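Of the protein chains in this complex, one is absent; all others appear in place.
Here the chain labels run A and B in written order, and each chain numbers its own residues starting at 1.
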Amino acid sequence: MLRPFTLHRPTSADEACALLAGLGDDAAVYAGGTELLLLMKLGLLRPRHLVDVKRIPGFGDIVDGPRLAIGAAVTHRTVEQSPLVRARCALVGAVARHVANVRVRNVGTVGGNLAFADPHSDLATLFLTLDATLELVSPRGRREMPLDEFVRGPWETARAADELLASVRLAPWPSRSYAAYVKFGVHERPTLAVAVVLALDGTAATGGDRIRDARIAVGCVGPRPVRMAAAEAALTGASIGDVEAAARAAGDAAAERVDPADDLYGSADYKRDMVAVFVRRALRIAAARARGVEPAERFPHAVVA
Amino acid sequence: MSARPLRVVGRPVPRVDALEKVTGRARYVTDLTMPGMVHAKVLRSPYAHARVTRVDVTRARAVPGVVAALAGADVTWCDPYYGPAYRDRPVLALDVARYEGEPVAAVAAVDEATAEAALELIDVDYEPLTAVMTLDEALAPGAPLVHAGQPPAGHFADLSTLRPKPGTNVCHQFHFARGNTANALAGADVVVEDAYRFPPVQHVALEAHAVLAAWDESGALTLWASTQNPYSVRVELAKMFDVPLARIRVVVPHLGGGFGSKTYAKLEPLAAILARTAGRPVRLAASIPEAFQTVRRCASRVAVRVGFRRDGSLVAVECDASYDVGAYADIGPRVVQKGTYTATGPYRVPHVTLDSRAVYTNTTPGGAFRGFGVPQLAWALESLFDVAAARLDRDPVDLRRQNFLAHGEEFAPGDTPIDGKLEESLGRAAEAIGWTQARAADRGRGVAAMLKASVAPSVSEAIVRLHADGSVTVLASAVEMGQGTRTVLAQIAAEVLCVPLDHVTVVQPDTAVTPYDQTTSSSRSTAMTGRAVQVAAEDVREQLLAAAAQSLGLAVRELELADGAVVAPSRRLTYAATLALKFGMSGGELIGRGVIVPGRTAAPLGGSTPFWEMAVGAAEVSIDDETGAVRVERYVSVADVGRAINPLTLEGQDEGGVVQGLGHTLLEEMLYADGHLLNGTLLVYRVPRADDTPAELECRFVENADGSGPFGSKGAGEGSLIPVSPAVANALARLTGVRLLELPLTPERVWRALRSRSPQGPDAR
Partner (left out) sequence: MKIRPVVNGRLRELEVEAHALLLDVLRDGLDLKGAKRSCDTQVCGACTVLVDGLAVSACTYLAVETDGRAVLTVEGLADGETLHPLQRAFVEAGAVQCGFCTSGMLLTARAMLAENARPSRGEVLHYLRGSLCRCTGYRKIVDAVLAAAENGPAAGNGQ
C-alpha cells in the first residue's frame, strides 16, 4: 500500500509549476504512475504531494508539425494506436507496442518514461535517432533541450525540481529512410536495445542505393542511451544491397564504444558481444526493408520492431 | 469389483471447482475476513548471519491501532521452535538471525498500513557474523556453524533417525550401498564421471503464504491456512502450545498454488502466537519477495560416476550428493535421503554406492519442491548417461532401454517392485519426438527418464457419507491446489456409488471434519487419498446392498448398484428409498470409512512406496548461436500413470510441470552476492511466460491399470518436470557439441560454453 499524500490536479502548466516550486522535494510529478507508484510502494520515494499532469491542456495530445510533438501524458498505447504517429514515424508506434506489458502500456506515459530516465528505457533509445528534444516548462518560462542532454545518467535528468516535462518533439526521418529496432533480454526490462535508421541517397525519382546517413543508438546496456558515431560512420557509403561487411564493422565499433557493467542483466563481456550482434542484426533488417523485404527471422528473447 | 465399463473415472470432465474459479467466487486465505481481524507484518533480518543483541518493540507497540508487537524474547509461554525434521526453527529469531529475511519481530494492527508503519519503529541491533552462503563455504573445514545442534522433531517414521555430522554444517547424512562399487568400476570397460550443479530456485506460487489464526474463549485455536498438509501444521502447533490435537483446527480454503512451498508449518506458528497475544484474529500474508525468504528448492552439487560394460550394461553407480537446505532444515533431510535413494534412476545396476548430505547455509531454508530431490539427481545421472552413450557409441534411447528395470523387478530389497513398463514410456516418447527420423540441421533432440518413490510409510483416511436423498459427501484432507484432486476424489466416489458426478460434494480440508491425510505432496493424492475414498465408498456400497437385500428379501449377491439405485432383475430401489426403509423415516445417512495404512516395511527408507512414479521426456531444441539462447521447439512428456482418472486435469498438470521444469532449465536461479539475495522479485527473477511454452508440447500417458491406486492408478505430476533439464541439455549437446554441468542454461552460460567448446565434441574424454 501507499503512504498518504495529497493529490493536486492543476489545470494549467503554470499552476503545476507553481505547485512544484512551492512544494519542492515533497512533491512528485504524477501521470500514469507506473514508475512512480511502484517506487512509492517500495518505499524508495516518499512524496507527500502528487502533482497530476493529466488535466493540463496539451499534455495528452499528439500534435503534427515539422516536428511531431507527443505530450508528456500521452500513454504508450495511444502512441501505438495513433494514425498520426503511424503516418509520420511508424517505428515509434511499433516500439511503443512492446514497452513492458499491455497494462503498463495502457496507463504508462511517454513523459513518465523519459522523466524517470530508467536506464532500461526503450523509448529513449529510439528517440535518440529522431533528434528528440524535450520541452520543459517552469516558472522561469519554457526551454527546449536535446534528449541526449536531458538524460544524464541512470534515474537522473536535467529537469529542475520545479520544472515540468511538457512534451517530446521528434524529427521524422527523411523519405527513403529505413529503420529497425531490436531489444534483447531475458528479464522484464531489456538487457540492450538498438535503434538503427538508414537514409539512402538520391530521391524517390532518382533512386540510389547507397547509405547517405546512418543513425545507430544503443540503450539499456549502459547508464544512458548513446548514439554510436563510429558505428554510424562505418555505414556511410555502403550499398544497401551489400551491407554485411559494413554491418559487421558497425557492430564491432558499437561494442567497443559501450561501457556495460556486470549485473543481473548479464556480464560486461557478454553484453558487449551482444551489442555487436544486435547492431549487426538491426542493420540487416533495416537494409532488407530498404530493399522492400520484410525479414521474418525472429530471435529468442528478442523483440523486433 | 465389477468389470463393467467405467462411467466417470477416465473421463475428461471439467473440474468441480471450475465455476467458482472463473467467476471470482473461489475463496483463498487472503479473501477471508473475520470480525475483529487484524493484520500482521513481519520485520526480517537484513543480514545473512548476525547476532541479534537487542530488539525493542516499545515504540511500535505504542502506535495507535497496533494490538501486538513481538520480538523473539516475548515468546515465553510456548515452545518457540518448530520443524518437521529438526525442531530448529524459532518463530522469531532468538539471539541470532541465520538468513537474510528471517523473521525477527512482528506486529499486528488494525490495518496493513499501520502495521507496516509500526515495523519502522522497531529498533534492532545486529552484530554481523561471517556467513556461509554456498555448499563449498559451508562444507569447508573450520566453516562457521549455522547451528550448534538441534533436537529432532520425532514426528515422521522415516525421519526417526537423523544422522548429523557433529561440529559441521551437515545436519543429515544418507548412505546406501550394494555390491562392490569400487571393484565394479575398476573392472568396467567405460567409466564416466562429472559433477553437476542445480541452482536454488523458488516455487513462485502466485498466492504467497497466508494464514488467518483465531483463538476462541475456550483456548481452542482455528487457522485458515494456505497449507498442503493441515495435519502437519496441526501437530506442530499442538506441540508448541501443548494443546491437545482436538483443540486445534486447521481449515484449508483454495490454495493459489503450492508445488511443495506450502508443506509443513511456515507462517502458521507466528500467526497463532500473534493472535494469542493480540486477543484477536490475525491474518498474516506474505508478499512474493517474502515467499523467497520463506522457502525454496534445495540447491545441490551431485557428483556421479557410472561404469558400463562394453555391451552397454550398466554395472556400477557411485554418487555423492550435497544438498543446500538453507538456514533451517525444514524437510531437507527427507529430500536428501529420499531423493538419493533413487539416484540410480530407472535402471538396473548391481553395484551402487550412494552418499548424500543435507547442509546448512545462511540462506532461505530449502524444503520440498515438486520432484523432491530427484530433479537434482536426474540432472546429473541423465546427463551423464548420454555422455556414456557417446563413449560407447550407442544410441541414448537404446542404451536406456537396455538398462531399464523391468515390470515387476525389484528396485531395492523390501521395497515395492517396479509397477510400470518404462520401455513403453520411452518408446512412445521417442516415437513422438521422431527420434529415428531425420531432423533439421538446426535442431537437436534429447531424452531423459526418471523414477521416483512416493513418501512411505504414509497414511490416508477418508469418510464417505450417503445422504437421505442419494447425494454424497466426501470427507478427505487432500488439498486442492490446482492439481484437480477434489475432482478426482469426486469421480472415484461417483464411480463406486454409481451416482452422477454432480451428486458428489468434496468438502474443503478441515481437521475438525475431514479425517487424517498425511500430506498433499509426493504425487500421492490419487493413489493414497483416492484409495481411502474408494474404500470408504465401497463400505457405503456394502451397507447399501445389505440394507436393500434386507428390504427386498433378496441375497446381496443378487443385487448391484446402477444409476443411483440398488437393482436386481425386475427390482429397483433408489438409494433414497433404501435409506428410508432402513431408517424408518426420510433421514439418516450411511457412513463409510476408508483407512489406508501400508505401514512400515523392511524397505530401506522404512516404508514401501505405494507406487513408482516413472516418466520420460524428449526435447527438440534450436539455438541462436550468436546469443546462446536455447529454444525448446518441441517437447514430449510420457508418464506411466496406470489409469488417468481425469485425463483433462492430468494433461494440464503435466503441461504445467514441463513448463515449470523449463523454468529451472533455462531461466530461473536465485542469485546471491555479499550475503544478499539479488533477485527475490519477479522484476529480476524470471519465470516462464506464455511465449516460453514450446510451440509443440505433448503430454501423454501410459495406462496399463497396473497401479495400487483406485482403478489401477498411480501417481503423477512430478514425472513431467524431472526429465526436462537433462532432456534439454542432452538435445543441446547433440546439436552443438556443448555439455553444460550447471543450470539454468541461460543464453550467457550457453554462449560462454560455445566459445570454449573443444573441437572433438562434448562428451569425448
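The definition used in the following text is that a contact is a pair of C-beta atoms (placed from the backbone, for glycine too) under 8 Å apart; a residue touches a chain by one contact, two chains touch by 3 or more.
Everything numeric in this text was worked out from a predicted model, so none of it was measured.
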Among B:His254, B:Arg305 or B:Lys338, the residue in touch with the chain that has been omitted: B:His254
Identified contact with the non-displayed chain, of A:Ala18, A:Leu45, A:Leu84 or A:Ala100: A:Ala100
Per the touch definition above, residue among A:Leu38, A:Ala161 or A:Val293 touching the missing chain: A:Leu38
Absent-chain interface as seen on chain B, which is shown: 12, 14-15, 17-28, 30-31, 203-208, 254-259, 287-288, 481-484, 648-649, 651-653, 655-660, 681-683, 687-691, 693, 697
Positions on chain A contacted by the hidden chain, ascending: 1-7, 33-34, 37-38, 41, 50, 77, 100-104, 106-107, 188
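Definition applied: only the chains that are shown with their structure count from here on.
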Whole-Å gap separating chain A and chain B, where each centre is the average of the chain's CA atoms: 45
Residues on chain A engaged by chain B in the complex (per definition of touch): 1, 3, 184, 186-189, 264, 266-267, 270, 273-274, 277, 299-302
Residues of chain B touching chain A in the complex: 112-113, 116-117, 624, 626-627, 629-631, 667, 671, 678-679, 682-684, 686, 746-748, 751-752
